[in-house]
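All protein chains of the complex are present and in place, except for one that has been dropped.
Letters A, B and C mark the chains in the order given here, with residues in each chain numbered from 1 onward.
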Amino acid sequence: MADEPKEKQPSPVPAGDKPASSPAAIPPPKPAAAAPTGVTPPRPAVPVPPKPPVQLQTPLNNELVGRIRAKFGPVLVEAIEDRKQAILTVECGKLAEVAQYLRDEEKFDLLSDLTAVDWPKREKRLDVVLNLYSFAKNERLRVKARAADGEQVPSVAGVWPTANWLEREAFDMFGIVFTGHPNLTRILLPDEWQGYPLRKDYDIIEQDTSWVKDNLGIESGQ
Amino acid sequence: MQAVTQATLEFVKQYWAPLVCGLVIVGVLPLIVGYVVLVERKIMADMQARLGPMRVGPHGLLQPIADAVKLLIKEDIIPEDADKLVFWLAPVLSVAAALLAIAGLAIGPAFQIAKDVNIGILFVVGVSAMGIFGIVLGGWASNSHYSLIGALRSSAQLVSYETAAGMALVCGLLFAGSLNITSIVQAQYDQGVWFGLLAPVAFFTYLVASIAETNRAPFDLPEAESELVAGYMTEFSGFRWSLYFLAEYTNMIVVASVATTLFLGGWLRPFPRTTWLSFIDFFPPLLMVGIGVYCLMRTPKQPVRVQQTFMLAVAGLCFAVALVLVAPMLVPAVKPLHDGILGAFWFIFKVSLYIYFFMWLRFTLPRYRFDQLMRLGWHFLIPLSIINVLLIGIAMIVGTYFHLQGWSLLLTTSPASIIALIIALFILATEQKSEPQKSSAAPDSYA
Amino acid sequence: MLDQVIFYFFAAIAVISAILTVTRRNVVHSAIFLITALLATAGIFLQLRAEFLFIVQIILYVGGIMVLFVFVIMLVNLDVAVRQLRFARQKWVALLISLALAAQVGLMLWSTGKMPGQGVPVLAAVPADKLPLNSEAVAKSLFETYLLPFEIASVLLLVAMIGAVVMAKKRT
Partner (left out) sequence: MAMDTTTDSRDKQQTLLGADELVLNMGPQHPSTHGVLRVKLKLDGERVIGSECMIGYLHRGVEKIAEHRTYQQFAPYVDRMDYVAAVSNGLGYCEAIEKLLMVEAPPRAKVIRTILTELQRIASHLLWLGTHALDIGALTPLFYCFREREEILKIFEKYCGARLTTHAFRIGGLQYDAYDTLEKDVERFCKAFEPRIKDYEDLLTQNRIWLGRTKGVGILTAADAIALGATGPVLRASGVKWDIRKAMPYAAYDQYKFEIPVGSTGDTYDRYMVRMEEMRQSRLICLQAIENIPTGPILAKVGKVLKPPPGEVYHAIEAPKGELGYYVISDGTVQPYRVRIRPPSFVNLQAFDKMARGHLVADVVAIIGTLDIVLGEVDR
């Protein structure tokens, strides 16, 4: 897990230096290749570097980050700020421990959302994203964990019961396996469905034709 | 062979009148029920700030007929795993019981099929209670969970509330001293006061219990559509479903008639023995004239010629009824029919008011939950009705001791009612005191 | 004549449905036939101008007891009941008892015919309007002639009722 964003992370990796070199220039190539649909009208790769003097993703170094770093050390892979939002990236295997700490010690008692993002070009292609909220501090925090395809992610359903369905949805749509989840089954799609629709390599008109044929008795749902 | 013909002849000679009446009931009651439903929809629409059926006939006056045709030509669906025989039998049973009960009723002194039946009111109550089999068996035969739960609820509910209703009837019968319907009304005439006034608690108990017995809101749990889809009727459609519907509304008419007979003075006009109030006799024809005039006023506003004619016809009908109602008072030749005609009017009028009250409740109140319904029945209504019977009995003994008659009987019965109410409220208060413990236990049952 | 036709009509219904009650495999069907049998009996009461008994039969047996019967039956797993063999052990006992019963009734009927004045008293046909009012007659015999047995029975029922309540309370 030590190897972090191999190359394409939309943020400057170094924790200390402020003026990172061309941060926005890096991300575009990956999604362009990720969506093979051909629906994308403009080729984004060429015209992107729009000379943004404003650094949107800046390293974050506030007290909270300090405390987490002190407690977990290298588990905290990265801490950045994007448009005034705090974003922490933690090591995938330690997600549950960090979550427990954040809930108990830092009072992030509401798990607003748990979802995932697919970055197919990256070595660890999946991001598990937790959006937390603290009633006490009136503050939001985003925690991310990067997981390779098929890698097991510890479930946070024991920390926030609300993660139960949200993790099921992430499993349903991205195929992320959460260990320790009480009932990890598909939630929105039929149980027998093949494939994970929100992955970037799942085309928008793609579907599980055999399921459609078996269960609906028609050739195609399109 | 000859014996058979003779027996048949004898049978026909003895029973032709009831037979004809029976046929008339079977033929006309569906129509009446259809119009009761229309009236209900109209009242509902009025209470809910809308118009209700407006399309078929002027102001939807032909809607029941259209509905009936629709129901008759609908596809008849029998679920595959249903018990065919019972599925067929159940709605018929429901309707048969309801229609049979009508036979015991008296719509005015002149219109009664089973005349002077010794057991009068008991017959009506007993026979109409048989309708429950239609519900239970229908729910069971459908082979569906919703139906079954609806049927179970229904039978439990009917059995529970029948006790309270029976006790309430006993109060009225204590005053009447007879089960015969004519004698009951006659007793109210002799006393000069309705039994509903002498025993208001019993009347109230019967009112509540009769709503529960007819499965009407707020006690319509057997067919609570938001929980059980349509309860025992879920799997029924078309004609079978309409039979259940017919039974339900007939039952409404039956309980309303029983209540009217026993508590509201039957076919007597208000204050039957107060002669200076005899002008009340002119109320029925005036009411009909009023409705007729209203129809006339609305006639030009109808958009289509057919609807105008129809409206005129309705107005004409109202005037004709008014004529019939006024005739016994003006034309000496038909004077003997006075009681019969006006009695029928008053009876129907009171029954309509009673049913209107049912509808009013339905559109106002939310639905009880099943356990609450049972608690209300067993913990409140039944004790109340039993205590009330005891107290009314004592009041009557005291009344006879002091030779109290008519309105003066109120001297003894009203304290009895008040005591019964106080005891009932006391029961209710202790109920509520013990309730918090229950609700606090509820969260613990979360697992 | 008409009375006889009606009597045999009801009697036939009663007997046939009684037989069907015990022979049907489906418990609910049995219950329906039992209801029919009870109704036919009620009809015979009515034909005997015992209106009060007629309505009591309907209210108590049909409207009360049978409703509870059906209620319980519906909660029972029917498939099990269908699979179970009927008349398993009681067959011979039942046959014996019914034979004994039939013999008794037959003997009674036979002796009535033989020796007038003994056995079942046969009521002379009384015109309907001369009969005392039925419910009043029942009330008189219950509350005057047989007051003590009636009260004893009431107390017994009360005890049973309280017992049932106590037992139901204990469970919860």
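Keep this in mind: contacts are C-beta pairs under 8 Å (C-beta built on N, C-alpha and C of every residue); 3 or more make two chains touch, one makes a residue touch a chain.
Keep in mind it's a predicted model, so treat the numbers as computed, not measured.
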Only one of B:A7, B:M44 or B:L312 touches the unshown chain, namely B:M44
Which of these, A:N61, A:N131 or A:T209, touches the one chain of the complex that we don't see?
-> A:N131
Which is it among B:Y189, B:F271 or B:F363 that touches the chain not included here?
-> B:F363
Footprint left on chain A by the chain that the document does not show = 10, 23-24, 27-28, 30-32, 35, 37, 39-42, 44, 48, 50, 52, 56-57, 82-83, 85, 87, 109-113, 115, 117-118, 129, 131, 135, 138, 140, 142, 160-162, 164-166, 169, 173, 186-190, 197-198, 200, 202, 204
In the complete complex, which positions of chain B touch the hidden chain?
-> 44, 47-50, 81, 140, 142-145, 147-149, 217-218, 220-221, 224-229, 362-372, 439, 442-443, 445-447
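In this text, only the chains that are shown with their structure count from here on.
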Taking each chain's centre as the mean position of its Cα atoms, how many Å separate chain A from chain B?
-> 66
Whole-Å distance, C-alpha centre of chain A to that of chain C, is 77
Residue positions on chain B within touch of chain C in the complex are 3, 6-7, 10-11, 14, 83, 85-86, 89, 117-119, 122-123, 125-127, 129-130, 132-133, 136-137, 140-141, 148, 151-152, 155-156, 158-159, 162, 179
Within their complex, state which residues of chain C touch chain B.
-> 1-2, 5, 26, 28-29, 32, 35, 51-52, 54-55, 58-59, 62-64, 66-68, 70-71, 74-75, 133-135
